[in-house]
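In what follows, a single structure is set out as structure tokens and then discussed.
Just one protein chain is left out here, and the rest sit where they should.
Chain IDs A, B and C follow the sequence of writing; residue 1 opens each chain.
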Amino acid sequence: MLKSIFMAGNTFGTLFRLSTFGESHGEAIGGIIEGCPAGLTIDYAAIQAEMQRRKPGQSKIVTQRKEEDEVQFLSGIFEGVTTGSPIGFQIINTNQKSKDYSHNKDIYRPSHADFTYDKKYGLRDYRGGGRSSARETANWVVGGAVAKQLLKDIKINAFVSSVGDLFLEKPYQELDFSKTETNDVRCPDETTAKKMETLIKQIRKEGDTVGGTITCVIQNVPVGLGEPVFDKLHARLGQAMLSINAVKGFEYGSGFCGARMKGSEHNDIFQEDGMTKTNLSGGIQGGISNGMDIYFRVAFKPVATIMQNQQTIDKEGNASEIQGKGRHDPCVVPRAVPIVEAMAALVLADFYLLDKVVKS
Amino acid sequence: MLKSIFMAGNTFGTLFRLSTFGESHGEAIGGIIEGCPAGLTIDYAAIQAEMQRRKPGQSKIVTQRKEEDEVQFLSGIFEGVTTGSPIGFQIINTNQKSKDYSHNKDIYRPSHADFTYDKKYGLRDYRGGGRSSARETANWVVGGAVAKQLLKDIKINAFVSSVGDLFLEKPYQELDFSKTETNDVRCPDETTAKKMETLIKQIRKEGDTVGGTITCVIQNVPVGLGEPVFDKLHARLGQAMLSINAVKGFEYGSGFCGARMKGSEHNDIFQEDGMTKTNLSGGIQGGISNGMDIYFRVAFKPVATIMQNQQTIDKEGNASEIQGKGRHDPCVVPRAVPIVEAMAALVLADFYLLDKVVKS
Amino acid sequence: MLKSIFMAGNTFGTLFRLSTFGESHGEAIGGIIEGCPAGLTIDYAAIQAEMQRRKPGQSKIVTQRKEEDEVQFLSGIFEGVTTGSPIGFQIINTNQKSKDYSHNKDIYRPSHADFTYDKKYGLRDYRGGGRSSARETANWVVGGAVAKQLLKDIKINAFVSSVGDLFLEKPYQELDFSKTETNDVRCPDETTAKKMETLIKQIRKEGDTVGGTITCVIQNVPVGLGEPVFDKLHARLGQAMLSINAVKGFEYGSGFCGARMKGSEHNDIFQEDGMTKTNLSGGIQGGISNGMDIYFRVAFKPVATIMQNQQTIDKEGNASEIQGKGRHDPCVVPRAVPIVEAMAALVLADFYLLDKVVKS
Partner (left out) sequence: MLKSIFMAGNTFGTLFRLSTFGESHGEAIGGIIEGCPAGLTIDYAAIQAEMQRRKPGQSKIVTQRKEEDEVQFLSGIFEGVTTGSPIGFQIINTNQKSKDYSHNKDIYRPSHADFTYDKKYGLRDYRGGGRSSARETANWVVGGAVAKQLLKDIKINAFVSSVGDLFLEKPYQELDFSKTETNDVRCPDETTAKKMETLIKQIRKEGDTVGGTITCVIQNVPVGLGEPVFDKLHARLGQAMLSINAVKGFEYGSGFCGARMKGSEHNDIFQEDGMTKTNLSGGIQGGISNGMDIYFRVAFKPVATIMQNQQTIDKEGNASEIQGKGRHDPCVVPRAVPIVEAMAALVLADFYLLDKVVKS
């Protein structure tokens, strides 16, 4: 059987572009940020802070695996200011414990990419998932952190809005986003956060995992970002979010609820200042931002690696059993919050530049 | 204020590419299908049948506006067989009743793209929405119909799975897809279809509109379609669906429900034949098809044009009122079914070719 | 043997993009111009005049084959002004005399693309060269004519600078470009033009063809067009020119002569106004325009179709003979002048837009 021979699709964006490389168990991961305007003063501490948010091992409810995620910038910045040249960066892999994974060499873990990689490419880096490893998202956080600095007036706030059946019921307008980072779950409502934390700890005790959702709110977006046909702002946001490991769904504005409504209820009536009284549109009309808040929700499945034994098959198709062991996240959503923000920032930065092509 | 000066994003795909042009009130719409392999015998009747499915005015529950959607192929096909060259096509606009729209010239219709177009581009084709017109989707149906012929073993079946609060409760495995086209709603379950039809007629009588969802099932997909990072199969499907007018959400496999589950419930256990016992993954692992059925659900908001008067503003920001009149769809989902299938076919055809790059 | 199944590379440009379709013997050729800014008043007569310049049958020294090259614009223009939407256009093929070509069905014409097409694609449109037909360049002239209108302050003047061994010796600064269109050869120096015309007529009488060169001068280019690495202005101009049928070489500024010079002779010394005393650089430094005239020279081989019998082989590799008959150009350069200008305009328009991405 003929095998695919390479992996495409490692670049995201048209003018503001992130191209990435790296596996969790190679020398380093990294990438190139192209299109970042010249003259931007880079706040390195802010970038490293974003890396810290994504890093495993930060709290008691996420995996205790340690990754040193120190970004090294290699080009495109001169005396702390961007020059307009491509920004090369890398993150050295310092913690590749290959032996942890050797038992996975010939076995297909349920609901992982092992089976599809093997069938598609005819080979597989069993040490850590190769390009399917969530370590790749560290590259995205670097790109997103630079994008955030470019978009400085635009505020991007993601937070955990559900874990399992526990939902944050308050509308986002009643939340104080500055509270998101005050707890391990990254839910800005303290009471709900507590409950979620308790649930996650219990799930971990069971050797199980649980899914959840993240809501992201983007404020101060200028009118006009997005392109009307295949590059609608929400279509690119959707692609960006669905690129994140474990994501199963995306909705913006009224989302799936909107599908149950009538037009007379759903239409956002204009005020005289151009704003709308309601915002079921989620800040986007015809694929283009309208100046209202953009908000969307992303669904994450439960992490596939559980600490329980599971039936499976090996490469030859023989029945086998996979042992639950190692260090993994009982719930991925707290750590995915900065990743959602990063991907949103990349999308906005790209449309921001596309919209800057102007007459004279 | 500086205005954006052009619209990007009129091409979809990497190797199998659709590029489109056209407004509802220009001479014609059309496009170029690039990357269609040579030697494919084109079934013109099948293409025209897809156009017919999308066309307004086909039933009593959709808009009675008439569009002649006859596709003319201009190149790339010789004696009924593709040559591998780009396939140019056009659909003449025969029914441009511009005067119907003149009352919209200076007014922003609620939850339409009027406001955002005007602010972004500084001008707007008030006759029919310009590139934001749903007429553009006729181009997509042409591209998708050709893609379907390329993918002939792959079966793509979309259908209406909800209208307002009426849901088709049966799992798709119990449905007979050949029934989808037997009723105006395009719901393959007759009893539910009847109820939906009644609801839509009532909504129309009220001068209102209603939202709904479409489910799409893709069967016989070979293992290995999709790319692992930014071009995950479901991420591209999501972008494709979110490009369709009025779409507010996308979920595949377990979707938003999956976010409420535990890993031990959600993991799909392998059988010895490489298939999985359950399919909460929705046929995709790590962004790559695994040979199981792919299925996803798309949420459509209610059509924004309603036959009721609404408060709004004009270009100068003065309060105004928009009169409900004209011919519009009370519910868009029945007509969107072939569009969902077309966009899915475009995505699959592109990954099909990307996967065909092989060692000799 | 496995065959290639499609033809890639039908789009030119990044922001200002031309995508084309069409064979000489299909229904129509045409394309999509994407990225043309809104608000540009289109001068249709100027576009048609460019088409007229490219058209066969205009003079006694080019082929008497008639092509009706009337461009029909299908979208993107409203009341004579561009809207920023993609501009779709087509040119109907009215003169497909298929029978003229039937004798070529199984034979490989020397120095044509017959052999390579057959080997690469496993099929070939023997009626007129398929995508390799020079008719495709009519699409380019449409795109270039629109680009010229966008670039209105920039003057692009191409002219025939040699035919066979006859060279136009005067430096371009001494020429009056308004004379280019006053003779059939399109050489702005009357004496040389006369000689060239005599040569071409004689070559035709012999049933032979002859090569030549075209020089192109671009004036009033703003400083700053071009990108420093792979998209150097001259690299894209080179690609553009080498895309034209029969082109064998490209040089700009000092060109191949520059390779014989010393640095002390070749360096262009600055004046205090930022201009340079000499312009061996050809208006481009480091891939970016410097405000001086851009000039380059393009070499065209003699047309491969001659009116003499030639030895060749057929599809099975048997020796065969090709009969010289039909209507063809004894010298392609006069007709290629508007094509060179069109491709240059496409390159400049693209870099013009890329350079317009600015900080607000």
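Methods note: contacts are C-beta pairs under 8 Å (C-beta built on N, C-alpha and C of every residue); 3 or more make two chains touch, one makes a residue touch a chain.
On a predicted model such as this, the values are computed, not experimentally measured, just so you know.
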item	value
Per the touch definition above, residue among C:Gln90, C:Thr192 or C:Asn290 touching the missing chain	C:Asn290
Touch residues of chain A, complete complex, unshown partner	2-8, 10-11, 15, 19-23, 26-32, 34-39, 72-78, 83-88, 90, 121-123, 125, 130-131, 353, 356
Chain C residues that touch the omitted chain in the full complex	2-12, 14, 20, 108, 110-113, 115-117, 119-120, 129-132, 136, 162, 164-165, 203, 208-213, 223-224, 226-232, 234-236, 238-243, 248-256, 258-274, 276, 280-282, 284-291, 299-306, 308, 310-313, 317-319, 354-355, 357-359
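To be clear about the criterion, only the chains that are shown with their structure count from here on.
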item	value
Computed distance of Cα centres, chain B from chain A, in Å	26
Multi-partner residues of chain B (at least 2 other chains)	2-8, 10-11, 20, 130-131
